[in-house]
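In this view, the complex is presented without one of its protein chains, the others remaining in place.
All chains are identified by letter, namely A and B, in their written order; residue positions are counted from 1 within each chain.
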Amino acid sequence: MKPPLNRNMGSTWWLSRGAYFLIMLRELSAVFIAAYLVFFLICLYKVGQGPEAYGAYLRFLWSPGMILFHLVALAFALLHMVTWFNATPKAVRVWRGEERVPPALMIGPNYAVWAVITAFIIWVVLK
Amino acid sequence: MSAHTVPNPLPHSKGGRTHEPFWWSLFSAGGVVAAFVMPVLIFLTGLAGAFGWGAAQEAFTYDHIANLISNPLIKIFLFVCVSLPLFHCAHRIRHSLVDVGLGGIKTPLAVVSYLSAAVLTVFCAFVLLRI
Partner (left out) sequence: MGTPTTQRTIKLEVFRYRPEEEDEPTFQTYEVPYREDWVVLDALNHIKDTVDGTLSYRWSCRMGVCGSCGMMVNGYPKLTCAAFLRDYYPNAIRVEPLVNFPVERDLVINMDDFMRKLKAVKPWIIRKKEQPLAEGEYRQTPAELAQYKQFSMCINCMLCYSACPVVGREEGFIGPAVLALGQRYNLDSRDQGRAQRQETIFGHEGIWECTFVGECSTVCPKDVDPAGAIQMAKVQGAMEYMKTLLPWGQRS
């Protein structure tokens, strides 16, 4: 007898639907965040080497190509942030008796905390 | 098998303990850290200084930055901001590559991903301690 027909999703599944593609963009955020972290680590390394090395590296970091990279990386970091925060109610369910705390109420505080942390870091660096 | 018999239980192909929860924990912790700090870090180091917005141009002078990073609290903060997201990224990249068809080299992918994150984490500790 013939074996049943195999119709499994192939490795291009993420191209077949908008929702899947968005998931793949979410996963791609990791590539850009990792790349940013490597540039950032090099920057820290240059700080350790002294003012000249640091200055030269800043000129590289602030060149048009790298600014473009940082713009794209920022977009991906924000995508990661939104998808991560919005997944909070999936991973954590909080109950008030028989009622589940609404997902929106689980998501909201993340953004508030994010805003405070962001403002605090900017203040520490720029003060 | 006849369509009417209840199928047998699963033949467990792999027994024993999985260490996946360990990597998932790092992924998860790194994901939280990245969500909270990565946008502002990228904005500050890659864009604000470059465009010289507000006090940003002055903030990135060598003296100011070196002084800032020499603070042990800031070193710890930076170490957390770099190391955990590195493991987050390693985990995510590893799994996405499997998802797009590289399932045949699962184990090498995992080793390379986490090893890279570990090496960069050690490098991070090294550069921070040197400043």
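In this text, a residue touches a chain if its C-beta (ideal position, glycine included) is under 8 Å from a C-beta of that chain, and two chains touch if they have at least 3 such contacts.
The structure displayed is predicted, hence computed values, not measured ones.
Within the complete assembly, A:A87 is the residue of A:L28, A:I42, A:I67 or A:A87 that touches the hidden chain. Residue-level contact of chain B with the missing chain is found at 1, 6-10, 12-22, 24-25, 28, 95-96, 98-99, 101, 103. Not every partner is drawn; the one left out touches chain A at residues 2-11, 13-14, 16-17, 19-20, 23, 27, 87, 89-93, 95, 97-100.
One rule holds for everything that comes next: only the chains that are shown with their structure count from here on.
Mean C-alpha positions place chain A and chain B at a centre distance of 10 Å.
Residues 31-32, 34-47, 49-50, 54-56, 59-60, 62-63, 65-66, 68-69, 74, 78, 82, 85-86, 88-90, 92-93, 95-96, 99-101, 120, 123-124, 127-128, 130-131 of chain B are the ones that touch chain A when the two sit in their complex. Per the touch definition, chain A reaches chain B in the complex via residues 10-14, 24, 27-31, 33-34, 36-41, 43-45, 47-48, 50-51, 54-55, 58, 61-62, 66-67, 69-71, 73-74, 77-78, 80-81, 84-85, 110, 113-114, 117-118, 121-122, 124-126.
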